[in-house]
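Then we have chain A:
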Amino acid sequence: MFMDTSSEKPIYIQLAEWMMDAVLSGAFPEESQVPSTTEISVNYRINPATALKGVNVLVDEAILYKKRGLGMFVSSGAKSRILAKRRKDFFDSYITALIAEANKLGIGQRDVIAMIERGYVK
Partner candidate 1 sequence: MNQIEIKGITKIFGETIALRNVTIGIAENRIYGLLGRNGAGKTTLLNLMTNKLFPTAGEILIDGQNVQENDQALSRVYCMAETNLYPENMKCRAAFDWSREFYPKFDRNYADQLAILFGLDTTKKIRSLSTGYQSIFKMIIALACQAEILLLDEPVLGLDANHRDLFYRELLSNYSDNPKTIVISTHLIEEAADLLEEVIILKEGEVLLVDHVENLLSRGYTLSGTSALVESYIKDKHVLAVESFGGLKTAYLLDDQKREGLQPGLEITKLDLQKMFIHLTNA
Partner candidate 2 sequence: MKLQSITKYQLSESKKSLLIFYGIMFTILLLTTSSFNLFGSGTAEVRGTEMASAIFIFVIGLNSFRSNFLFSQANGVSRRTQFKGFLLSILMIAGVMAVIDTIYTNVFSALVPYLSFFSMIYGESYLPGSAPLSILIDGLLWSFFLYALFAVLGYFINLVYYRSNLFMKLIVSIVPPVFLFILLPYLAFIYPAISDGILSLINLFFGIDKTLNPYRAMVSFSLFTLLFATGSYLLMRKAPIK
């Protein structure tokens, strides 16, 4: 189940992220078919329009593509594309925020790097 009822993220975003996770983990291999929006809608009890929206996010990012008459498939190279995106998100969400917080607390760059290295030792 991908749905986190307490999350603020709209359902279609949660769906998109869940499907990306599945691609990364290999549950949805590249060039394989993914569940249809009807299947997603019925299984997770969400509105089909919402399911479609989530799937379309991934189509827009070239992670999924549509084979006419057959359904939605995982694009080749989807995995690396997702990883690249996630890396960028990681930088934006964590690194930028970390630096901002460090600056707020008056922790200098070298101390931050030292902290990170210490984190890896643990």
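Methods note: contacts are C-beta pairs under 8 Å (C-beta built on N, C-alpha and C of every residue); 3 or more make two chains touch, one makes a residue touch a chain; residues count from 1.
The candidates came about this way: all candidates are chains of the complex that A comes from, given by their letters.
All values derive from a computational prediction rather than experimental measurement.
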item	value
Options 1 or 2 - which one, within this complex, touches chain A	1
Candidate 1 partner contacts - residues on chain A that touch it in the complex	3, 5-8, 10-12, 37-38, 41-42, 44-50
